[in-house]
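In what follows, a single structure is set out as structure tokens and then discussed.
All protein chains of the complex are present and in place, except for one that has been dropped.
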Amino acid sequence: MTDTTTARPPERATGAMSYDYVTRTVAGTLGNPGRGYYTLLGTAVTLLGIGILCLLFLLRYGLGLAGYSMPTYWAVYITCFVFWVGIAHSGTLISAILFLFRSGWRTAVYRVAEVMTVFAVMTAGLFPLIHIGRQWFFYWLVPYPNERGLWPNFKSPLVWDEFAVGTYFTVSTVFLIMGLIPDIAAVRDVATGWRRKLYAVTALGWRGTNEQWRHYRPAYLYLAALATPLVLSVHSVVSWDFAMAQVPAWHETIFAPYFVAGAIYSGCAMVITLLVPLRKFFQLERIVTIRHFENLAKLCLLTGMIVCYAYCVEYFVAWYGGATPEREAFVYRAVGRFWWAGWTMNVCNAFLPWLLWFKKVRTNISALFVISIFVNVGMWMERFVIIAIHLAGEPFEPFVRAGYNATWADWGIMAGSFGWFFMWFLLFVKNFPAVSVAEVKEELAAPRRGAARHA
Amino acid sequence: MRSGSRVAAGIALAMATSVPAAAQSGQPAPAFTAPVISDTGSLHGPRQPIFFRHDVHAGQNRVPCLYCHYSAAISSEPGIPSVQTCAGCHMMVGGSTPTYQAEIKKVRDAWNHKAPPQWVRIHALPGFVHFPHLRHIKALGSESCTTCHGDVGHMVQVYQVAPLTMGWCISCHLQKQVTRDCLVCHY
Amino acid sequence: MSEGMNRRRFLTVLGATGGGAAALGACGVDPERSQKLIPYLVQPEDQVPGTATWYATTCRECPAGCGLHAKVREGRVIKLEGNPESPINGGRLCARGQAALEGVYNPDRLGDPLARGVQGKLERISWDDALAQLHAKLAAARGRIAFVTGNETGSFGDLVDEWTKAVGATHVTYEPFAFEALREGNRLAFGIDAVPWYDLASARYILSFGADFLDTWLSPVAYQNAFARAHGFTSGRDVTMAKSVFVGPRMFLTGMNADEWVAATPGTEGLLALALAAVIVEERLAPLPADAGRLHELLARHAPAAVAGAVGIDAPAIERLAREFAGAQGGVALAGGMATHYPNGAEIAAAVNILNYVAGAVGKTVRFGPNQGLARGTFRELTDLVTAMEAGKIAVLLVHGANPGHSLTGAFWQAWGKVAYKVSFSSDLDETASAADLVLPDLHPLEQWSDSRPRAGVWALQQPVMQPVAANARPAGDVLLTLAGKSGTFKDYLQTKWRPLAERHAHGKSFEEFWPELLQHGGLYVDVPRQWVRLGPQATELMREAPAPPRFAGEASDLVLIAFPSAALYDGRGANKPWLQELPDPVSKIAWHAWVELHPETAAKWSVTDGDFLLLQSPFGAVRAPVWITPAIRPDVLGVPIGQGHRAYGRYARDRSFNAFDLLPEAPNAYGGRTFAVRVAARTTGEHRFLASSEGDPRGVGAGEDIIKVLPRATADALAPTAHPFAEPAPPAYAAGALAGWAEEQRAGAALGNYAGKQPRWAMAIDLARCTGCSACVTACYAENNLPTVGEELVLRRRQMSWMRIERYWRGGEGRGAGEGGEPLHGVVTPMLCQQCEAAPCEPVCPVFAAYHTPDGLNGQVYNRCVGTRYCANNCPYKVRYFNWYNFAEAGGEWEAWPSPLDWQLNPDVTVREKGVMEKCTFCVQRIRGAQNRARLEDRTVLDGEIVPACAQSCPSEAIVFGDLHDKTSRVAQLAADPRGYHVFESLNTKPGITYLARVVDRGA
Partner (left out) sequence: MKPGPALAAIFHPPPTPGVLGVFGHLDATVEAIRELKRGHATFTVYSPLPRHELEEALDQPVSPVRMFTLVGGIAGCAIGAWLTLYMSYDWPVQVGGKTIGSIPPYVVIMFEMTVLFGALLSLFGVAFNVLLAARHQGTIAYDPRFTNDRFGIFVPAAAAEAGTVEALLKRCGAEEVRRG
């Protein structure tokens, strides 16, 4: 890359930002990756490689290589699926719902969140395909006209899932692209060399004419309006994979809201996890400020409290409902053979967020970073507990109660999923504006005559 | 396709030549006379160890299918006629033409050397499909073999006519308004 | 669905029987197109391709000699079922009998004769050379020859006798369990050296002193069937359900099914019996025999008060038992199993005879006349032979149908070395064969002619049901005839033996006419006059000096170790059959391994848990054994199963666990039998291994109250025919209407296409008052439905594929899984298989309709549609869906379940499932379709009872009934309406197709 994009504007780093500053700062994040970036990318690709290797073994020899054992028919793979779908949620929440709420602070962070969303769904989508027994027949779940005249079963929550996740992926991608167009145009106009060509193509001829804005704005609004119920529905549908089943500790009406809250919770945590280093490496301190982090933290706090409440309700209902299997299931979660998983989840998701009540913590980046990591771990563990542990502790049929031990095949493919996600994420942030240019400008005071001129 | 059309041509030719011959020899011409095949290489379908002519047996001589494939009517499997079944007739029947005689000799050798021929399988269903021949023949009659196997009686060398795919089975079941229950065939 | 293993394969191998062409390996995704079809040369007139042919023959897996019907498809025997005509097993068959198939198709079976080569290895050798060699050796060793056979009650035994007489050899019959004590006991009591036939079916009270007749004792199938008839509960019948009591230090399967378990001190069973007799005589509870007066004062010595201490049961309890026993009018007392394996086994047997005698059971329920065919062979004979061998008196030793190398591990092997030339007729390289100098592989009993006399009046014929799998093996009978220089085959010999028999029973038919009939019926069955017996003088002696509790060998500790035959492996001969190895033991639920049973108290004392290894040391040897803690054994007793620990005998048996025989004395005891109890010192070793158990994890499995319902006898009797004690409470009035409407709507909405119109509703009724948990059904399911055996490692991972699972819970008493307080400890069992729910939770969650509901009410599973999401399995509350984690059918694969030729046993009517698909029980849908096809062919409807699933067919206690629920006259419909009927997890509203009938337990007053 040439200097033009990377050259920082000479002006002072304090005071109100100018449009120009925003454009150049964001443009500055693109191109000339350093050694650190390549190390990260390399790590991600290696992880992905490991995952693919494990997957090949799995395809050749069968799911027996993973840790499954009757009655634990679902385990790490589905856990990862739910985990990644969950991660995906904050993206659309921040970009769509907060957009409808006209909360301005979103502008600085929503792009990262959205990118995260798209790639997280991409990752999540892989797991249902990996975990089925005959992966090569995955397309049988799709209603396509076939010689045998067979159709999928639309009563199956798995088919709902397929539709929900598919829709979610498509819509969030559309949403991301919509947001990107003006910004790509912005960096196009300051870029040179091959990037200029790339952006010239990907900007789809955006010039910011009144006609373009005229159609663009409402479309963006409608998309936000569509995405809002979607984001709430997707994880509800995912939760119904479990809530529709008879398994005690799955068969709960609270699951939909509980899962959605959990998803947004984990999503926000992940946004923080990603944003902290990003802000540092890309020197976005002035665009992404403490205020943004505090707001994210507040979101975490809210959703975290909901999750905490959900945990309590689960236990309460298990006791109050009086259904023995339900009760047994929750005793098992608390003091059973996998108590450690249960308590990791409780501590990370239900206890830690209470720290966020303190402004000191909310405004302390490193504290937030640490907490966000814990929340991520906790949320993964939550899904693991719900899926693997409650299946292992099958309460209806005492005779088949069994343990569960994950194997290299489980961990390998899980690691692969992280590699896959971060590979895409890293590739994106170095090549496309990771912070919205146009929308950040909306938050700034427009230059007027009389007002002091910058540059 | 191509070889198929050539077969048709070959058959037409053979008919043209053979029918008058039959007419000369007093007795009424049979409904169908198996053609004389000059070039077996161009025939449709896989080549068999013995050039067994269904068109001669089932077509020209009107041997009922169930004479050899007797178990099709009473069992789920049609089975393959034992060499004994062939030998039963062909100990006497020696064949009218040298080519016939040559093939029939193979049968006799198989019988004498106790070395049954290894027929090439033509009609096969995957192992997870169970097709009870007896029910279909019971329902459609002993002449109904052609529904799935094609008009074997007029095939010089047998080849697969019906696709034998599930959709094909189903279409017939729908048309005949019989069950479409999965566990009727898959178990 | 790996075609390599399915019915197509059978068509390709048709020729093997006719033309002798080899089977073409057909594996991979779709080999069909490239396949060759090899016709028969001559079509066997009795075989129709695609239709099974049935041959009657006889089971030789144990001395019981049950009649068999062998199902043959395209020249392959693929299933064994009981011969309904056989008076022994009446159409039923145990797990071991069915597993005979895996003997025929065992991948480690011997094909050719082997002889020790120059460098001491067994090498292939031609029959001519082998026989020449043998001839020479025999000629040289004249007079110094011994022939050891198993229990041969038929013509083969006669042939061996004749031959041995001719060459001046000794013929020793050796069965590790030869019931010497019973015979001796009967000799002591009645002066008759025979084992009577016990008429359990008409017994009103079954008091078993150690006899585990449901399991391994004498004739398990016969006695289990009889037990079920007597002990089973039928609502409304006035005289119903004989009470059953089991006396023994360990609760065997029989003890679990008894109403009461009396854990007497080992070896004092005899005292208890005498005490009972004493009470009966004292209180004149039964019409006493003429000579009872004489007994009176003798028996008085053994009054309850006197023996209570030694026996460990308080006197009132003993008196109660006595009153119940005599009061039942027609009780039977059995001595057997452990009770007859103590040093004083014979006395115990005699004492029990006395009890039977004074209670008037002898001649009624204890019938001499139709005696068990075990009239020969004691352990002493073998030990004498061993001494002779040791002394170098034996130059040539021939072994057939016995494997002393496994059951005798010490002195025998030294003596073995002293014998110049050892010949084995074994068709597997077991311990004995692999140490022999010459091995002349015999054919499998299912492949050759023979006969046996399992019981007086029962002549069971044995005919080859298929061409030999090992083409170059020869029937031992033929070999023996050639050795004897006689002409003709063993079949001719057999027929000569049968001619006189036929003349007597042919009713004028010629032998040539009669023989086929015999073959059809599987033999000749005639009534035998019963033999009246009186108490002999020795009995008086016996009563005079009380049979003291035995002194068990070894002073190391006060712990008595009892070794008992494994339910699945018997004396170890089953160990090379994967079905039996993978069959969870009916009591311990452990597969693929042996264990040592510990009472929780003992375990706590030594602070060991399940799977910890103990070093057990007896004066005769030591073994390392993993612990299994169970409340069903006396605290001062350890139990180990016999059957594992083979040093040879094929891939499935070799080097598996420990050999319990190592701990046992090899000297005969007083009555010439072997003692199976010895004192041991136990030491913890710190080693640990997980035991492949089908039972739940350490969390404890509870008592399964929701699954197995038990009714006290009194309650059950009181039930009105219309009562439904287990039915869910009806919905409240306000809801009822709505629910009915909703259900109606659902039904209307669901009745479409296939589902419209009159359809049957296949259903099952399982009577837990009859089911004993013997697990015959499990093996039947393996055989019928091509279930893969997955091996110990995968069983440990809980990946066994057994569609039918026998659940066993402990209730009452203390210890693990202790149930409702106060109740005495008892075990309850139930078969758990797919319930074929009407509102099945597994169906709606399948995204591709692989799990769906068939019009005839089955819970269908379409293997080739399944993509393996496993959601159905998660959602199944009964957990009866099983997943193919690997490709168990992959030839040469790491997880191959059917190494050739085991795959020849596969049922061609059932798809072999591919890796990655879910599978489950569908009530043997292939049998349903088969019956429907037959019915259609004959223009009739399917009759009730015409369709019998494999499990129901095999069930020795006839606990499983299958049929159409919509047909109100069907047996299943009537049973489903039984007051004892209930559905497992009825509260989930799955509307199962299986109705369980609650177990009934008679706790007495």
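Note that the chains take the letters A, B and C in the order they are written out, and that residue 1 is the start of every chain.
In the analysis below, a residue touches a chain if its C-beta (ideal position, glycine included) is under 8 Å from a C-beta of that chain, and two chains touch if they have at least 3 such contacts.
Note that the structure is predicted; figures quoted are calculated from it, not measured.
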Displayed chains contacted by the hidden chain, counting the whole assembly: A, C
Identified contact with the non-displayed chain, of A:Trp160, A:Phe384 or A:Phe399: A:Trp160
Residue among C:Arg770, C:His853 or C:Arg980 touching the omitted chain: C:His853
Omitted-chain contact residue, chosen from C:Val118, C:Ala290, C:Ala733 or C:Leu752: C:Leu752
Which of A:Leu223, A:Ile371 or A:Ala409 contacts the chain that the document leaves out: A:Leu223
Contacts of subunit C with the absent chain, listed as residue ranges: 745-750, 752-755, 838-841, 843-844, 846, 849, 851-853, 991
Hidden partner chain, residues of subunit A it touches: 18-20, 23, 143, 149-155, 159-160, 163-164, 166-167, 170-171, 174-175, 177-178, 182, 185-186, 188-190, 204-219, 222-223, 226-227, 229-230, 233, 237, 437-439, 441-442, 446-449, 451, 453
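Rule of thumb we're sticking to: only the chains that are shown with their structure count from here on.
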Contact graph of the chains (line, ring, star, complete, other): complete
Chain pair showing more contacts of the two, B-C and A-B: B-C
Subunit B and subunit C, separation of their C-alpha mean positions in angstrom: 50
For subunit A paired with subunit B, centre-to-centre distance based on mean C-alpha positions, whole Å: 63
Set of subunit C residues in contact with two or more other chains: 849, 865
Per-residue multi-chain contacts in subunit B, two or more chains: none
Subunit C to subunit B touching residues, read off their complex: 1-3, 5-8, 11, 14-15, 18-21, 30, 32-43, 48-51, 753-754, 849, 852, 854-855, 858, 860, 862-865, 909-912, 922, 925-926, 929, 933, 936-937
Subunit A-touching residues of subunit C, taken from the complex the two chains share: 694-699, 701-702, 704, 706-707, 794, 797-799, 805, 807, 809, 832, 841, 844-849, 865-871, 873-875, 877-879, 882-887, 894-895, 914-918, 985, 988
Complex contacts: residues of subunit A adjacent to subunit B: 146-149
